[in-house]
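All protein chains but one are shown at their positions in the complex.
Let's look at subunit A:
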Amino acid sequence: MRVELVKRKEHSRKMALLSPLIAVGLTAIAAGIIFSISGHNPLSGLYKFFIEPLTQEWSFNATIAKATPLILIACGLSVCYLSNNWNIGAEGQFIVGALFGSALPILMPDFENAATLPLMMVFGVIGGALWALIPAVLKTRFNTNEILTSLMLVYVASLLLDYLVRGPWRDPGGYNFPESAMFSDAATLSTIPGTSLSFAAPITVTVAIVLAVILGKTLKGFEIRVMGESPRAGSFAGFSAKKLTLFSFATAGGLAGLAGTMEVSGALNQLLPTISPGYGFTAIIVAFLGRLNPFGIIVAGFVLALSYIGGEAVQSAMGVSNKIASVIQGLLLFFVLACDTLILYRIRFVGRRGSAGEASHV
């Protein structure tokens, strides 16, 4: 017997919805196998990893706090991926955004008023966007591969952060620890009254909604989708591929930069040598798991945030390395991309030997 992929005449809407769910299911099965290979009960492992964090208030809040930057970055990335621009460097754009946003409280600690926080956020957006525009300009001017350049700039950005917190931006009163001074209250993103959640979460949801409207209803959104699917048809429609590359990178970088600023201002309150547990990379998975749709991304961001919290949970409860979180994230991306095949193809089982196919033209 043989398994064949048969091309569908049109996209399957049913599969577009089912594919992420199938992927999550397959990931859970694979994770269960990994738990049992490492000598643990797979069911209790899965429970501790995926379910338990949702049952307690503190871990639920922690999940939302982790989901926020993931969703914000993934929203920006979806603009890139929909338009066929492969921005892999959101991690770097997140860091540079955080640096730009922190410049104000670190270099001008006495500038404390109502404008401080909004200005920091604007700087964060600008910083992330500028960093993202480097690979975009290289692509449009010199035709370089943006996957490589955007990824390499991640390492430049994280070394820049490391240099700044160990050097010029180190807290003079910090006993030589590699960290910046704590931000003032005016530079701190406050929490929603009555909860322990910062305002980052509602800001992120608002951005996601606005983006969903832009992508779904406006000509710009149409342009983004056309360019992603068929650049030649896009140029026939009068859209400029180069301008859109710059636009999509700037959008993704700006949102990653905003996420970076809100992370240091709301969660960390200072700059540290490491400010991200790989949000920029995990957001790639979030974007695809969420079908590059802002509402899907909100759900997907939550699922991936759970993997961070779940990783810590199984480490403390079962002694499994928290690297399991990265393994599961990787598996998830793998299965999502694999299941996406089913949107445009269906599986057919063939009983007997088949043809050599059309690929056999000489």
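The definition used in the following text is that a contact is a pair of C-beta atoms (placed from the backbone, for glycine too) under 8 Å apart; a residue touches a chain by one contact, two chains touch by 3 or more; residues count from 1.
By our rule, contacts and distances are computed from a predicted model.
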**Complete:** Expected UniProt protein name for the omitted chain (select from "NADH-quinone oxidoreductase subunit K", "Phosphate transport system permease protein", "ATP-binding protein of sugar ABC transporter" or "Choline dehydrogenase-like flavoprotein") would be "ATP-binding protein of sugar ABC transporter"
**Asked** Hey, which of A:196, A:218 or A:316 is the one touching the hidden chain?
**Response** A:218
**Item:** Of A:235, A:274, A:321 or A:341, the residue in touch with the unshown chain
**Value:** A:235
**Request:** Could you please point out the subunit A residues that touch the chain left off the display?
**Result:** 6, 9-11, 217-222, 225-226, 229-230, 232-233, 235-238, 240, 354-358, 360-362
